[in-house]
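With one protein chain withheld, the remaining protein chains of the complex are depicted in position.
Now for subunit A:
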Amino acid sequence: MRAIRADELQPTTNPWAIESQDLKVRAGKYLAVRGLSLNLGSGVHGLLGPNGAGKTTLMRTLATVIKPHQGQLRLLGTAADDRRGLRPLRRRLGYLPQNFGYYPKFTVRDYVEYLAWLREMPAAAVPGAAQRVIERVGLADRADAKLKSLSGGMLRRAGVAQAIVNDPDLLLLDEPTVGLDPEQRVQFRELLREIGQDSCVLVSTHLVEDVVAACSDVLVMDQGLLVFQGRPADLVDRGRHPDGVGDSPAERGYSALLRQHRSAS
């Protein structure tokens, strides 16, 4: 339960949370995203792809950490190269990086409140919001423990807490399920579905079963290009193809897709 602000009820003027046209992004000198056209609205979208497919570079671009090299990108209706619009846009973003660093001496509460402050939440709302998200990710009993004393899975959950503290309209999670035990992963999927009801959530992951269980939409990237976009059921359907290898229908569908794409290119 939370209070609804007046601006949340206003109709949005942008049809998609993420709109990109022929997006190209460099990672160093290497062109990691090579012409990606994508429209994503609200819901939970799973981003799959092998190592080096450009997933993390894409996530960093969408989080406004790095600039696109070429192409059009609009996030929540704001052009990514609009310097004046960047700050209001960033207030509405949540981002969990893949290698998310932290200040070891901060407690979980310090860390979440610091990120809430960085995202310009009203000062009066910060302590309450921080406590709420810490409870939501199941870290309430460790809220005042130093980050360096936490296990890998707990750290990851603290990272998720900072990403959702400002109720973002666009939430980007890069490998959020690494280090979570099976029970926590089930709880995490539940959390994703809740957030995905009214915001756009993009989850990058290697775990095909996470995507099938929690996502309303699947994207598959390979070599910087979008190979597939569809429902999880479509991915499972592809698993009937003889090319697929894997233990579950979705894994077979995923590997069949990649093989077909590679043999075609």
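Here, a contact is a pair of C-beta atoms (placed from the backbone, for glycine too) under 8 Å apart; a residue touches a chain by one contact, two chains touch by 3 or more; residues count from 1.
Quick note on the criterion: contacts and distances are computed from a predicted model.
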item: Omitted chain (choose from "Heme exporter protein D", "Recombination protein RecR", "Golgi phosphoprotein 3 (GPP34)" or "Zinc-finger domain-containing protein") - UniProt protein name; value: "Zinc-finger domain-containing protein"
item: Residue among A:Gly101, A:Pro182 or A:Pro242 touching the omitted chain; value: A:Gly101
item: Absent-chain interface as seen on subunit A, which is shown; value: 27-28, 60, 63-67, 83-84, 86-88, 90-91, 93, 95-97, 99-106, 109-110, 113-115, 117-120, 127, 131, 140, 144, 159, 162
